[in-house]
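Take a look at this one; I'll ask things after.
Omission of a single protein chain aside, the complex is shown with its protein chains in their original locations.
Here is subunit A:
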Amino acid sequence: MTAKVIRKPTFRKDESEDDKELQVELKVLVERITGEDPKLIPSSIEMLKYLIRTATTSMTSVPKPLKYLGPFYGHLREKCDAMSEGTIKKNLSDVVSVLSMGAIETEVKKGYDCLKYCLQGTMQNIGDWGHEYIRQLETEIVKQWVMCDNNFKTLHPLVKEIMTFNCSHHDEIQGCDLLMEINQMYMLFDYVTKDNYKPICLYLAACAKYVDELESKKILKLISQFYMMFGEYCRSIIVAIQINDAKLVDKLFNTCKDKVILYQMAFICARHLYPFELSVEDDDIKSILENSHLSHHFLTFARELDIMEPKAPDEVYKTWLEPTNLRQSVLGEKLDSARQNLASSFVNGFVNAGFGTDKLLTTEDGNKWIYRNKDIGMLSATAALGLLYLWDVDGGLTPIDKYLYTTDENIKAGALLALGIVNCRIRNDCDPALALLGDYVESSSEELQLGAVFGIGLAYAGSGRSDVLSLLLPVIQESKLVKTLGVASLACGLVALGRNNSEVSDVVLSKMIESNGLEVLKSPFMMLAGFGVALAYFGCKDDIEVPTTVAEVFEEPFKTMFQTMLQMCAYAGSGDVLIIQELLRLVEEKVEPPEEGAEKEEAAKGKEKKKYEWDYYMGKAIAVLAVAAISKGEDIGTEMIQRIFGQISRYGEPSVRKAVPLAIALTSISDPQPNVINVLTKYSHDVDDDVACNAIFGLGYIGAGTNNARLAVTLRQLALYHAKNPFQLFMVRISQGLVHMGKGTMTLNPLHTDRQLVDPVAMAGILIPLVALLKPHSLILGRSHYLLYSLAAAMQPRWLLTLDENLNSTSVTVRVGQAVDTVGKAGDPKTIAGIHTHTTPVLLCANERAELANGEYEVVAPALDGICVLKKIPC
């Protein structure tokens, strides 16, 4: 009876004879299936299946049988529904399921017919129906998954079937998508093989950036495990470090048996300053993890490049190129500009950092130079010794030691800070920094305490050691001066970096709450104290809820300021788009400073000028910095926000504008792109002195350690332009020093190991001066210039050093070029462009990558940068 309804196929004129034949045949089959004769039905179904499967198709058109069967879909479905359970029904279900793809009626889509009938069907060889069918099934599975509860049991076998199909057809990516959608990632374990783990891992890693926190952690963990399964320990450890999974890292060290790979993993951890104690016994690996090799390797590297000759600040400024009225040649032994000498002290430290020699301090009359600085300036001048002997714990402590015997508190404090700086990023069994500085932490002298506390903070940055913290926390509790509180809090923040250590935040916050509502809360050091707490939550992402709630008790604008700082640290380097948007909204929002308070304050100001004023836009200024800090490490986001910054600086309030050059500098640290140089040069002539000052500093940041000639010229011109303004000139000098940091062999970039990891200690090190520069005149340009030494935490050689299996440095030929995703001919892909050939050790610029030029060695690290251990390929 149903047969009557079936219309005769209408032939269109342009259809070929074959098509007509097919149509007739199909019609006959459908009629048979829907017909009454049960004998004919199974064979007809088989026939129909055969026709559909064998139909070839092009990309653009629907397979012919499907197309012609479209009109019969309804009938077939009805028939199928009406059938009693059995093989025939199952077979027919398969056909209906396939045909549902071609159906036009919307209810078919709504009813998930494809999936429904597929499940009713045989569930065998579903791949035979082709990719398109699988796609359709996947879509419907994803949609269904969320709706039903007991779907796991019913759908799981089908998912498995689909995955098998995907993996055997080079379609793992599609499979990953499906599993990600239905949150069954662990299933991937059954499907990764030696051949396909690479693309799967790459794809998942790329996806992880765009999903929420929990999900991405899960994905990354999976990737790490996959890499481990296939012996890619180095890649695995990179991912494990990304998700901060201590157990996994430890497991990797214990499972890996290959010495060279173990060394390489240790070098990656050491570069990242991976803080957790690892249960490794090997002395070599231990010493790598302690970073004790750094000084030795750096000096070898310097000798190789023939740059051991110390450089005086004047050689950095190239004073002979400056017109003479700037040079002030009259200033001799007895008459000095304290500010310029202070700048020279810093420059001297930065430029000769790690080399152990210079032309001011380590010379015979080095002491004289220290005395050519003024009070607290002597602290910074002495502390520059720390930079000179940076990383050299063995050789650097003794020359600093003698300064501990002076009577001058500032010099002594500087020596303490220097001892701390020497130990920065290095771990030593004997803990000299703790042993030496520990005694001074409780000192009654303000300077000595300051030097010791900040020194300890730098020496144990990122270590999270509780014994160090228990030494510092009492200082905070007993602090009488807001300055001590600020610096001690920073030190605690550095030590407990990212440990989510509630003790630190409790102690600092309770101290801060004590001063809530008082004048002292307005002090810039209170901002630093808050930043110290924020550092303790570095990279903790959503864990900042507790301190954020606590922050509610603070009065505005401190509340916003503090909460934004927490966000900045918690998400720094994560590239989290949602947080960036939230912060940008904060920047856009209008802040109304309360009116009535203003007048009163005006009156008070007349009496006492030293009192600090609230800056109601400070929260927004920090938000600007935060945007830059968070987007760091995610290229697209970084590029986008650079444009937004232009907008902010055009329409922002003065204090927000101050933050803009700093934020721009942060996005491109140690990477002097011409366009960034141009933007910052423009700001460096700004009418607002603070903006100009920060832009000049920003120029130093973006060129840090690059010896960039263009920046050097720009800065020389700025020195001329700002010759009359001592503060600006000071900044120009500092920036010149930064650009020539380590004579051009260093970087401040926290991204390392092929830009995959963000070094939290380095990030903290570069953020501290930036936050301090939001109030330049009360901190860096005032009496707290020593905060600049926090950069020591971020300083690293920008080298490619190759070691052989016995950890001796070897020279190999490498090709160095711009890092790109892939270029080159098909089949011969390359990841670098614009190749130069060098012999290691070589300097690498930001965004540069290297590869081995000849096949003599094999590299175990995923990317050639930093220190790489090479394996000789047996010929």
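Quick notes on this one:
Convention: contacts are C-beta pairs under 8 Å (C-beta built on N, C-alpha and C of every residue); 3 or more make two chains touch, one makes a residue touch a chain; residues count from 1.
FYI, contacts and distances are computed from a predicted model.
One chain of this complex is left out of the view, and of "pyruvate dehydrogenase (acetyl-transferring)", "Ubiquitin carboxyl-terminal hydrolase", "1-deoxy-D-xylulose-5-phosphate synthase" or "Transcription initiation factor IIA subunit 2", the protein name its UniProt record gives is "Ubiquitin carboxyl-terminal hydrolase". When the omitted chain is restored, the residue from A:C118, A:L397, A:I426 or A:A704 that touches it is A:L397. The residue touching the chain not shown here, chosen from A:K286, A:K374, A:K541 or A:K830, is A:K374. Within the whole complex, the absent chain has one touching residue among A:E132, A:D408 or A:D543, and that is A:D408. Contact with the chain that does not appear here is found for just one residue of A:G354, A:P432 or A:G705, A:P432. In the full complex, the hidden chain is touched by subunit A at residues 324-325, 329-331, 333-339, 366-368, 370-372, 374, 394-395, 397-399, 401-403, 405-406, 408, 411, 428-432, 434-436, 438-439, 467, 726.
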